[in-house]
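One chain of protein is taken out of this complex; the other chains stay put.
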């Protein structure tokens, strides 16, 4: 590969990309929902076909931007002649009243697409903004903030991307890309070790296995089988801060004696009020369902000029 | 039609229905997102194909339930042998720790479908619950609470249904089923009256026309053309309480003199703290974007038995 | 919004637009039907890949044109290099042998797309032409001609647009955007007033309610409840001309006394022979199922040049 | 294969089947169009969920029935509990006021599905009825009546099936299953024989080749190359009756001398007034675009009982 | 039609085209499978968005190329800025280490699309290459090599095209475009002649009928009914070379006496070792399931430059 540009750093890599086909399909679906069989009857009746308009997307309050490509694709789906210029990049933290993008071109397409573009950007930016608050809250502790599978049906790709825009990590994408063994699985499989071994046999060498433990006893049993049925991560669910500290120490001790790298993840009872204390227990990852299931939208608006 | 049941009241009519095809498509889409190409690898590896399970869906906090049919359809899509018995109906207000449904049957299908079912129900019930709080806040004033088009892309049908479950009204479904004339439309059409007349010409006799007014002057101009270019509703946007009261009085006066029925709708700056005062201004409808764009989920969980 | 053009009139607004995504999806569906898995085997075998052709779409008989954008999109889906230039606009009334569009470019794409383009345009223009005949027949009476839900499955958006091209109004788009209460609904709901009130409760402030009445008695009962359960329109079904005249007078009297605006719509037994007399009864709208269910195609053809 | 029934005749074979998946997809698409995101708001508001109804589908005028399975599938898609009992079979010729099917079960599903079921059945029966009139008009002549590709976009499968219900033959399904060489193909390929040979090379041994001829001269040239570039059928386009008779005789003579079986098809200028004379020229097949592009619907209605 | 190029020969016609919409849909489906919800995480993390790359697609071993348009469409779906230049045409026979195409542009899109492009091209070229070996093996005998319906689910259009690229003929595309009567059909229909007549009645004048015969007796019965129930082809299944020779002679004799053209097709037990002897029996067509069900891929690779 001829890298014709000079790449000294990874600074431009950021949150990765949303597959462009997903974006196209998503905006077409959202527009279909909004346009039905007859389209924007108000705009069609009142705006001449050749009218042009110009506007700016502004953040009414501060936050982290996410979803600019989705907004761009929304207008493009309606009329390829609409110009959309992002003024910041996804992941940028902006102050209130920052212009995040400009749009110009056929007035009908801009008016018709406004709400869909805002619905995507508002939601995605809301998630990115909340994620960033959690990430900032644990700054310096070494803990990462991760999402969960508690996403809006149909929007998982977009919400997981928004979490990355806010500086968070993605937990597994779905039920298919990592193993997470919980109580029911252990009972049905006939015990902890049988469950892990069954999962290992099924999963292949490129799939990680995490196991949920609710007590320190359970954790000890998991660590004791590090040679026979190793796991890659433990999910410390609903533990107290004291329990978390002991758990982190146990895992560290196991690593010292066996070399086994086991990530520690805390979940349950996480809020902006509690997250830093949890992080200070030394866990590697803190997963937060609220990032995607309860983030308020970021208030964005489209202001027309002239 | 032979109505074989005795229908004395409309008590059983409620929030209407979600088209069943939409429900089937929605759960298939959400399951596809969660299962990918290989499915629930944890469950497949650890739960025998013939294991059965039994569990209850419980509300961890109080709220209004919505989405029971979606949950039922989720399990049915995975395995028609799963039994799902709703213990309450959509729209029911339940206390914390209420069991809202039971599920039993093949353990794999129940474990695999759990998250999708909860993701739908949690979100829909969250919207219904928030709607209900607004509806309760305006009880006795005569004002109705309505949603907006600020819905989650792809979930509009489900979110508008959830609003109805919470006792709210649906605003227009999309850009296609009612006219809502805003500033840009008026400017482009060449003035208020031209805009309304253009919309009327396009819209047909079964489409309502609403016009957004930001000032009392604008409202007076709208009312003045009640014979030549009548509208069905006025959207009083971001008005103060004083302005709202004047506006309501002006509309009432117009009706007294001309018979014209014009609904009044307030929007902008609506919160649980402000909504009752707004309602007491006498407006017919208050539309609240937050119902769908910022409702936190209702905390629901699936507890396994035995 | 900067409207860079001078808009003094609404003359350029016309029949509204077909959502462009619907057009793209529709032509892809129709082409898939015609091309199957191996495409146009005759053209592929006999026409060299680099052959070019030029042709004109001509109306063999006079009528109203509709569907030019659909024809354009058909060729574009096969080969973006095809040029398609409309010589008239949708809604234009043309004489026999008028050229309505020219097409030029890759011969294979033109030959392969010809039938799909003609199938759409012929049908849509047939509907527009028949609509125009009805509209012309009632000229000067004040009555509008409206379509129904008796459309071809899958083509409702296209057929309702064609009706607008012919100068007609759209009735409701589907079961979802307006209420139309018929006999069965009244019986099941427990009576006229209960039915209307139930519908009003469900429908929201931006949904119109129409009620079908078969007798003048029924109409009187509807008018009598104008304050308690008002409707927006009455569908006078299968009434004689005498009945229609009385009905129109009753509605006018109700308006005079209460100010209530109620649209009157006639349906049943409408043909080109009867429509003017019906219009002269004074009704506001006449709905005609035949516009979409029995319009013959407009005879259009593609003539190659050179 | 154990054929448990006694099959002495082919009497039960009829018009073939519509692939059941196509039927399911088609009714879901039509229902989606009619129900939108919120469904049948009139029925939902006024008909209790447990109301049941019973009705009959009746032909208001005489004709040939087609589409019973599509109607059945429409109700089944809404509610599997609806009973639908066909009283005649597709292809049956019925008198006015014949009951063709009964329906019973949940009232909501029946009312909601009524229009889609009638839209399909009316159109398909209209095509079957018109086809039957053409078939009857040529009875005893040996000529068959065939459809064309002038079908409604999206409904080709249904319209070709309806033609078979009326006793007609299907012409090719699309551009992919048979070769039909027209003027443009001949010119581009460099002549008649090159065109046929190119088509033969591309098409394989199970694809028939038809060639359109506009003059008797052209026909003679086609017949002259029966050994070097044989075709399976000739389309005699827009010929006079005299020309048709000569053409039929020429083809018969060619067969007598070479054994070549070549089907003769007439097209152009075919109406109920002219079809018998055309048939009496001795052609094998007469193709009629009007069967599918201009058939009026058969007037069917659903009458509720009780 | 103005054919602006000089067409003296059919040399440029070749294998026909793949419908471009099928190609677009196919690559989107394959990319969706490979990209999931988060895309190419390796490339996104390591390759800067503005890096460019340049590479060549090379055949590691000799064979026949097929699928260049599919590869081009793969990259275009990811990024329209990727340049793809075919160095040979589909159907070209190339030696080992031949460069078949070059690709250049955004490095991310090229790396991300590489595997999908190769998966299509490798498979299609594998089929084309194997077909060519069969075609070459029977060179000079007059027999054609045909495929079967034993194709990969979902890829029939692509595999049948690849067979044409290798110089083979397509057998019927599916169950819908030609009749192939086998034992079970004959038994159920009540005998050979009834089966053929039933098929003829159903099939129309542009559909060919082939009948499978397993014995020379069966063949004689088929030939005996050439006037009353003619077929277009006989499939001589699993016959010995001796039987094939007798069968070919019988068909030739029937043609001499009646003029009936009946194609002969051999199937069963065909391999590269046996195909020439089968061809020398004089059959017109030899169908080979292995072309599509067991062809190894052609080894193609993408080599980056610089």
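Letters A, B, C, D and E mark the chains in the order given here, with residues in each chain numbered from 1 onward.
Here is the rule we go by: contacts are C-beta pairs under 8 Å (C-beta built on N, C-alpha and C of every residue); 3 or more make two chains touch, one makes a residue touch a chain.
What you are looking at is a predicted structure, and each value in this text was computed from that prediction instead of being measured.
Within the full complex, the chain left out of the display is in contact with A, B, C, D, E. Shown as candidates are A:16, A:91 or A:105; the residue that touches the absent chain is A:16. Among E:21, E:203, E:225 or E:248, the one in contact with the hidden chain is E:203.
Check E:17, E:43 or E:267 against the missing chain and you find that the one touching it is E:43.
Screening B:54, B:221 or B:276 for touch with the missing chain picks out B:54. Chain C meets the missing chain through residues 33, 36-37. Although one chain is not drawn, its touching partners on chain E can still be listed: residues 26-27, 29-30, 33-48, 51, 53, 107, 111-112, 115-116, 118-120, 122-123, 126, 149-157, 173-177, 179-182, 184-186, 188-189, 195, 198-199, 201-203, 207, 290, 293-294, 296-297, 304.
Chain D meets the missing chain through residues 1-5, 7, 12-13, 16-22, 156-157, 160-161, 170, 173-174.
In the analysis below, only the chains that are shown with their structure count from here on.
Contacts with chain A and chain B are shared by C, D, E. With each centre defined as the average position of its C-alpha atoms, the distance from chain D to chain E rounds to 30 Å.
Spacing of chain C relative to chain E, judged by their CA centroids, is 45 angstrom. Residue numbers of chain D whose C-beta contacts span two or more other chains: 33, 35-39, 41, 44-46, 48, 51, 53, 107, 111, 173, 176-177, 184, 188-189, 198, 201-202, 207, 304.
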